[in-house]
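With one protein chain removed, the remaining protein chains of the complex are shown where they sit.
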Amino acid sequence: MAVFLELLVNGISVGAVYALIALGFVVIFKATEVVNFTHASLLLAGGYAIAWLHPLIGFWAAVAAGIAAAALVGALVEFLILRRAHVGSRGVLAIVTIGVDILLTTELTRRIGTEVLALGDPWGDRVLRIGPVTVAETRVVALAVAAALIVAFLLAFKFTGWGVAMRATAEDAETAALMGVRLGRVSLSAWAVAGALAAVAAMFLCVFPTPGLDRGTAAAAMKAFPAAILGGLDSTTGALAGGLIVGVTETLMSGYQSELAFLGRGIGDAAPFLVMIVILLLRPSGLFGTKEPARV
Amino acid sequence: MSGEAGPGIGGPETVGPGTAAPGTVDPGIAAPGTVDQRSEGLDIRGLEVRYGPVRALRGVHLAVPRGAVAAVLGANGAGKTTLLRAVSGTLRFHRGAITSGTVAFGGSRLDGVPAAAVVRRGVVQVPEGRRVFARMTVAENLRAGALSVPGRRAAAARERVLELFPVLAERAHQRAGLLSGGEQQMLAIGRALMAGPSLLLLDEPTLGLAPLMAARIADTVRQINAQGTSVLLVEQNAAMALALAERAYVLEVGEVTLSGPAADLAASDEVRRRYLGVGVPETDRPVGTDPGPAHERPERTRLARWTA
Amino acid sequence: SGKATGGDAGAGAAAGGDGVTTGPGVTATTITVSALTDLTGPYASFGKSQTQAQQLYFDQVNAGGGVCGRTYELVVRDHGYDTQKAVAAYTEVAPKSAAIVQFIGSPMITALKQRIDGDKLLTIPMAWATTLLGSRAIQVTGTTYDVDMINAVEFLTKEKGIRSGDKIGHLYFEGDYGESSLDGSKYAAGKLGLRIVEQKIKATDQDMSAQVAAFKAAGVKAVLVSVGPRQTASLVGVSLAKGMDVPFVGSNSAYAPQLLATPAGPALLKDFYYVSAGTPVSAQNPGMQRLVADYQAKYPGQTLDSGIPTGWSAAMIVDEAMKKACAAKDLTREGVLNAHRSQSSFGGDLGTPMDFTFFDKPASRSSYVLKPDKAALGGAVVFREAAVSELAKDYPVPVG
Amino acid sequence: MSEPTPTAVARTLRAALCVAVLAAAVAVPFYLEGFWLQAGLFAMSAAIGAIGINLLTGATGQLSLGHAFFLAVGAYSYVFLSSDLGLPTPLAAVAAVIVAGVSGGLFSPIAGRLKGAYLGIATLALIFVGQHILFNAEPVTGGFNGRPVPPMELFGLVFADTPELVVLNVPFGSLERLWFLGIALLAGAAAFARGVLRGRPGLAMNTIRDHEIAAGVMGVPVARYRAGVFVLSSMYGGLAGVLVALVFQQVVPDYFGMLLSLDYLAMITIGGLGSVAGAVVGAAFVSLLPQLLTRYSDALPLVAEPGSGGVSPAEAARILYGAAVVAVVLFLPGGLAGLAMRLGRVRSKELRWAKSAPAPASRR
Partner (left out) sequence: MDGMTLRRGEPHAHPLRRPRAPKRNQPVGSASGDGPPELVVSEVTVRFAGLTALDAVSFTVAPGSVHALIGPNGAGKSTCFNVLSGVYRAASGSVRFGGAELTSLRPHRVAALGVARTFQNIALSPHLTVRDNLMLGRHRLTRAGFVSAGLRLPSARREAVRHGARVAEIAEFAGVGDALTIAVGLLPYGVQKRVELARALCMEPRLLLLDEPVAGMNGGERREMAGLIGSVRESLGISILLVEHDMGMVMRIADAVTVLDFGRRIADGPPEEVQRDPEVIRAYLGDYGEGDSGGPSAGREQA
């Protein structure tokens, strides 16, 4: 039982970080209907900026600067590339983002080189003990931040003009323009926000219990795919739920892999995808995603 | 290009005028561009629009004085929608561009101004084919319409719109994509009114509306016009359009072939036959795109049954 | 066609003016050797120091007059740990190379094993799985992963108080590295009456909390680590934070000096060791010190890690084979292989002594136990001198 | 009218082009060295796979990130069926393609039901679960080591380096022999896909992509078609897998990862969505570019020596690849094949319509 609790709490704590990453996907998807493969490199960019700056200006200033830097990179990607891609299909745009990701990741990993960069965070390797269970302090903060951001975006999408403009643009840019929406600004801001979110996620991804930022960090973004889909690609609540489900599944399956040896060892990595398949069979738009209204 | 409204290359010629040569103006109808009290309203001069190699509009002159209603008639593909796009700044979404001529409203130029800025000058277009935001609720669609105006004015506008179209209030929380065709049309008009326009561009507002509702739209147009909004109306329901408008233009293959006071146009034989669908019995005509000279018309082919 | 004649020349051996029979990759003035390395993928740091060390080696040999009257030319192809690119690069360089001094990535080498054998092209893989044994052309240097782990387990029982009946954890990567290592730890555990608690992960996993929880729940007394440096750091850091204070012994690839600068540094310094057949760069012997000095002179300010001696010795192995082959006046591939396989005690200051006369057993069975050290060059010092454990001596190595 | 119509001219031209291409393809092994042959074979395998995913993603509008899985199924099934079950190799190859199709069919509850980004990411599960199986089902897959691939043997000809074979003074090793097999398979696969796309199923697929409900109302069983196309595309993946296995001579699990799937998407986008030619052109581009860049890395400008701290050749290759993906989409909507089309046919068609349009009465 104690083991189960320990694993569960750990799963939730990892899930919080996945949720933060997934939230970035969701924001871009909601605002532009593009599946954003560039998110991984935005993550790397944000993390790199924080790691590079913290010895110079201190952790918090570095985080602020890292968020700004990643937002800038996101905005630049939109301004220089996506804005200029006049393609009909969002699928094609998704592939453009793959290309952009290759470009950015190559350059960033070249810069990071062979280092493992610490972020210099104030939490260190402190853990919180709750009865028999321990959980890293960083993860508690991550969960709180994820929940706060997710609520904030939920409200923003529903109630602010920015959110309405963003969703309108995603559906039909021309008509949105006829409503007076400045398209350029809307998608620029979406990408900047996604960049900023990536930097926040990167900050939590690269602190304890992981050793720091290195060239492999971006791979973690993959975990956020099943998380985002599970919850529903256009739902911020879904990002949280999906992240937690993925985190918990992965942790439990890893923790019990000796008991589950018949499934093959290392099932922890494949398990979230299996859960995702099951959920999609039951709900093709994810747990909280909106169904495509179809009528003729 | 959206499926429902995608006239494309080659259209104008297909449905072009068979008899009336472009540029012919009925005697008794004043030539455009002579009235001068319209510096305040919409003023289009010598407008030419191209979609790549296709010239969709050629030398169009048109004016909507402040507070007036003007109607544009024309066959499918004549360039009516293009004309509105040129005003609202949305040509670039269709890879089209103004190649010469000017569009001005309230004394300042609109050509070259991006769509969002055009809206901020009080010119709002109801696009062809409704184009509601299908995944957003009715209420959110209305909200989107008011994005360019401050909140207080939006609330007032919302009240007016819901009064005009009570069904929208009933469906406030339904997703717009699930509304019936006519309901979507009401939403599209309501959404445009949310911005409190001083010039409203309507592209076939009664498309797919029941007679009663079409009449109500006509009333609405009259009503908002009475409140000072100018209206440029593109409409296939020529009878209604001519009844509403003070001035009307007939567009054929990208050119204004007729223009003048609406009443005069309504009396013209050409307009009655081609746009009102009355006068000449021609149900036996082949269903080509255009009635050619009588002697060239083949008899309607009967379609033989298919034998498997 | 041009290929018709070219094909014949490539296949047959030709005798040069100096009476030396030559094969592909050898001309009257040059010997071409190739490095199929990873400079942009997951093993980039390792690949970089190896390649630089080898470049340094061949530059020095060339400066000293070369070998057999010829100079070396090193062709470097970076495959970024991509199988298809590696296979393509092999196809490109193999016909024009006399040997492959460095080949990173065991999936790639495995994919090409048959062809390397068929081409009789002396190849030094930079991977130490037992699956690479059994090929005459492929020379695995030093110990294999499983032998390292056997030595590690024995080290734990001898010096860390692990006794029969205890449980020890083994965290390992999916793939040849981890699973070869697991073979060794299981063998040793079986012999010593220990129980292994297995946790398999992927290279993309970052956070070892779940694994630590499982180890802790199982009550392990020590943990073997056959993963990458990041995972090691996370494992060791989380374990200590969660109060699981046990010794950790890693494979050679589980540690990188860069880790000491991260928050996991203190934890690593506490009770972490790793086993390796390669001498650490901090070793106080003349060969190593000269290498380090030369390397730092040529590549100032660059990280010193175990790739440097590894790359250097691989170059040296090929160079020795060439020298011997030259003495026998036979620089064909067959000649090079024969020369190479005739050496029974290749050794020096850079690693444990190796025997190349057989190819179905590791060239060496003795490993150092090393310990991280902030002050040392390369971030590690020798904790226990190289030795062959009793178990490793009789260990029947699985081949192929 | 006796003068040849434009389409007739175009058809003769195209036939001539086909003959020329075929002749060139046959001549290649006599002139080019192994590297080129192998690069070509990789490209052929990629082209077959890309045709398959273009049927699915391009023509039917179903995004798939799981194509690499079906390559793996094809490759491993071939090995298992021929080595373990002892099937004759050609039979094993056919059976492997069928197994790939069946595994695609097993996925049809998902494939028939999901769309767009959801299907795309759902198929990602195939990659991860597939890799898990490849690594763990050792008795069948050989685990991380993979397994050696038995050479194909067709009518007594073994597609391997031994027994030796010399044709016209050129030694014919496995690559030379496989070259012809590759050409034949690619030609067959392309012709089949063209037939499908131009025929009744192709129309149904396109309509499902453009307007699902309309397709159903017109009599197309939508879910069944979706699943069917998924199966067909898996079979193409399987065939590509068999070919790539024969070239590699050893199957290893690492190869069949997500990057391979992403490469396939890049291929059809760069080449042009929905057409066979697009898939082939894109596959050639994507699979040859990195190999060429690596090979000629020494000659690339602005590239530093390995280890000198600047942009290394492989990094340059990667950057160029990424830039190519972006540039093609930005500047060549419709892909490389679309570019060729635009220069050729479509323009004349538009003009013809424009010319005939103004005189509708004269159409009889």
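Order of writing sets the labels: A, B, C and D. Residues in every chain begin at 1.
As a convention for this text, a residue touches a chain if its C-beta (ideal position, glycine included) is under 8 Å from a C-beta of that chain, and two chains touch if they have at least 3 such contacts.
These numbers were taken from a predicted model, which means no experiment stands behind them.
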Omitted-chain contact residue, chosen from D:116, D:151, D:182 or D:201: D:201
Which of D:29, D:120 or D:228 contacts the chain that the document leaves out: D:228
Interface with the undisplayed chain - residues on chain B: 1, 3-11, 14-15, 73-77, 129, 166-167, 170, 174, 178-183, 185-186, 204, 207-216, 218-219, 236, 238, 273-278, 282-289, 291, 300-308
Positions on chain D contacted by the hidden chain, ascending: 113, 192-193, 195-196, 198-204, 206-207, 209-223, 228, 232, 349-350, 352-353, 356-357, 360, 363
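The criterion applied here is as follows: only the chains that are shown with their structure count from here on.
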Length of the line joining the C-alpha centres of chain A and chain B, rounded to whole Å: 45
Rounded Å distance between chain A and chain C, as computed from the means of their C-alpha atoms: 37
Residues of chain C touching at least two other chains: 40, 48, 174
Residues of chain B engaged with two or more neighbouring chains: none
Residues of chain A defined as touching chain B within the complex: 161, 164-165, 167-168, 171-183, 290, 292-295
Chain C partner contacts - residues on chain D that touch it in the complex: 30-35, 38-39, 42, 135, 143-146, 148, 161, 168-171, 175, 247-255, 259, 287, 290-291, 294-295, 297, 306-307, 312-315, 318
Chain B to chain A touching residues, read off their complex: 88-90, 93, 114-116, 119-120, 124-125, 127, 131, 133-136, 140, 143-145, 147-148, 175, 177-178, 191-192, 195
